[in-house]
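Note that one protein chain of the assembly has been removed; the remaining protein chains are unaltered in position.
And now, chain A:
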Amino acid sequence: MSDLLQVTNITAGYGDGPAILDGARLTVEPGKVHCIIGPNGAGKSTLLKAICGMLTIRKGDVIFKGERLNGLRPDQILRKGICFVPQERALFPKMTVRENLRMGGYVLNDAKLRDRRIDEILERFPVLRERADQHAGTMSGGQQQTLAMARTLIVKPDIVMLDEPSLGLAPKIVQEMFDIMKMMSQEGVTVLLVEQNAMMGLKNSDWGVVLDLGRTLFEGPAEAVLADPRIQELYLGGRKVA
């Protein structure tokens, strides 16, 4: 199968600061759930931010469908088909659920198409339909995360990148979030997520990527990564992480 997205040994950091990523690589195959794991400070979130254009890539390439994305702005990368949901504060708290969805379709020029897709999403997620006219900031954590994920579907992206979608949610709700991701991938939307809880993330994914100190240690099928002794070492070994 051909790669949808390929990240080759990139170096990136914030502003003029030190490089957070140095030698990070990644392959993304269409229609699968990919999980990036690694200890705190490994550069997991930074990698997603570099792909979506929020950070300048100093070295290496991000290739999407054979096209180089380096140097493009986030709005340009979104139009190419990569959607990024940042950690926690992804919504507009004082806008209603419907208004948030409408912002999700901001790049669509066809208002009718946008409204039709908003209706489709409200149809598919009853929890959002019931709260369509409620301010997003007044919903529970799980409902907010559902909205943030559902909102990406309005532009029918190729890849949805999620930064710790399980953060601060109860275990039962976390499973619901993974179920939504699975559903998305079955419909052909490729998912790339960062997960703090490595075991849970890998159990719910097809592909695993292990990051440490800004570089990719190894990647492979999720079961294989889960069984890899190096994982045990990384998480349970004696090395202290600041």
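By our rule, contacts are C-beta pairs under 8 Å (C-beta built on N, C-alpha and C of every residue); 3 or more make two chains touch, one makes a residue touch a chain; residues count from 1.
Basically, contacts and distances are computed from a predicted model.
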Per UniProt record, name of the chain withheld from view ["ABC-type sugar transport system, periplasmic component", "RNA polymerase subunit sigma-24", "Exodeoxyribonuclease 7 small subunit" or "Branched-chain amino acid ABC transporter permease"]: "Branched-chain amino acid ABC transporter permease"
Residue of A:L78, A:M181 or A:A198 touching the missing chain in the full complex: A:L78
Check the options A:A19, A:I63 or A:M95 and report the residue that touches the missing chain. A:M95
Touch with the omitted chain, as defined above, among A:C52, A:L72, A:V97 or A:V225: A:C52
Missing-chain contacts mapped onto chain A: 15, 52, 54, 73-75, 78-79, 83-86, 89-95, 99, 102-104, 106-107
